[in-house]
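One chain of protein is taken out of this complex; the other chains stay put.
Think of it as A, B and C in the order they're written, each chain with its own count starting at 1.
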Amino acid sequence: MTFNMQHPNLPTIFSITEDEIDLNDLLAQITLASTGAAAIFTGMVRGETSRRGSTQANAGDEHQTEFLEYEAYIPMAEEKMKQVADEIRARWDAIEGIAIVQRIGKLYPKTPTVLIACTAAHRDTGVFEAARYGIDRLKEIVPIWKKEVSPSGEFWVEGEYVPKAGE
Amino acid sequence: MTFNMQHPNLPTIFSITEDEIDLNDLLAQITLASTGAAAIFTGMVRGETSRRGSTQANAGDEHQTEFLEYEAYIPMAEEKMKQVADEIRARWDAIEGIAIVQRIGKLYPKTPTVLIACTAAHRDTGVFEAARYGIDRLKEIVPIWKKEVSPSGEFWVEGEYVPKAGE
Amino acid sequence: MNHVKLLFFATIRERMGTKSLDLELPADLTIHGLKDRLSADYPKVKESLKSVLITINREYAFDEAIIPLNAEIGLFPPVSGG
Partner (left out) sequence: MNHVKLLFFATIRERMGTKSLDLELPADLTIHGLKDRLSADYPKVKESLKSVLITINREYAFDEAIIPLNAEIGLFPPVSGG
């Protein structure tokens, strides 16, 4: 947990870790006496990519994943997670606590790899939108990469966002 | 976990419980091999209502809460939770797993009281909207009530939604 | 006659002083008729009945509905869970 000059009483957690992501613990850490609502996003390793409900996978993409291997530019990633948290607070001023956690290392299907959680007094204050914004931004500017290992070989998952100056 | 005739392989959990809500466990139960994203909403008991970031509280509403006491019409509440899950699946067909949990009994500030979680292959499939819809509907049609106990006395929290025919 | 079970929750439970009541009702009584009878027999809940939600066998029901045999009838204020 960090001390934030602009929001001295509001907990902001960011972490890059090889440990399991503990949702109960993280939620407790960003719950204040005034908190009544939390929106949490987690991403997990997909073991199989099917067409059902996927907007990204096409027929030819169906495949099995053995595991993903994550790496990060850790000190920069922590700074960029802090930037994402600051951007969230600038856009939704009702947000109380924020947690941003990326797990790295070798991660197997069904394992949560990333978490973005935002708390507020009420659910109509932007918590859902803030969590959504957080994961979108993490995937744009936080320096983390993943390599997929499957029965047919290994390949790096390609990002596509190119940050703008000052981002 | 229930068996759903229309979605035989998709986990749907609904529960009214006096036990702690375990986010890690519930998330694991609704994560399939094809799941890559989860949106989770939790509501917590607010110990203090302040004006900051609240769209509902006015100056005169500021107060302390000692605890909330929840009760439910349990068998009907379970049926209505199933209905909420069915409504979610009818609106967002990419949803894989759904968990809807309400904790009842005497609950103290900062305690999670309710959870709605939806999983899907990807985050752009409606998981956030589905979780938001789930908590909105729970607060409309699932027969649960809460009484607030504070230093100044106790009072029932008033709902306002009147279900329509067939709802 | 129709044996029905009434279940009270929240404010209505408190005002009634009981969680449930077994009643004998005339066949083909409507929810409206039931409310009239409860208002007469339990004046302390008369006000509450104006904004009460009613369920028959765990589905929301309305004034004109005829109460089926052996129904389970819920009476409660608008819900406030979460």
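Note that contacts are C-beta pairs under 8 Å (C-beta built on N, C-alpha and C of every residue); 3 or more make two chains touch, one makes a residue touch a chain.
Predicted model only: the values in this text are computed from it and were never measured.
Colleague: With touch as defined up top, name the shown chains that contact the chain not shown.
Modeller: Result for the missing chain's touching partners among shown chains: A.
Colleague: Any idea which of A:18, A:62, A:79 or A:93 touches the chain not displayed?
Modeller: The one listed residue touching the chain not shown is A:79.
Colleague: Any idea which of A:13, A:98 or A:141 touches the chain not displayed?
Modeller: Missing-chain contact among the listed residues: A:141.
Colleague: I need the residue numbers on chain A that touch the omitted chain, in ascending order.
Modeller: Answer for chain A: residues 43, 70-73, 75-77, 79, 102, 113-114, 135, 138-147, 156-167 touch the chain left out.
Operating definition for what follows: only the chains that are shown with their structure count from here on.
Colleague: Taking the mean of the C-alpha atoms as each chain's centre, how many Å separate chain A from chain B?
Modeller: It comes to 22 Å between the two C-alpha centres.
Colleague: Centroid from C-alpha atoms only, then distance chain B to chain C, rounded to Å. What do you get?
Modeller: 26
Colleague: Between chain A and chain C, what is the gap in Å from one C-alpha centre to the other?
Modeller: Distance between chain centres, rounded to whole Å: 49 Å.
Colleague: Could you pull out the residues of chain B that touch at least 2 other chains?
Modeller: Expected reply: 43, 135.
Colleague: Residues of chain C that contact two or more other chains, please.
Modeller: none
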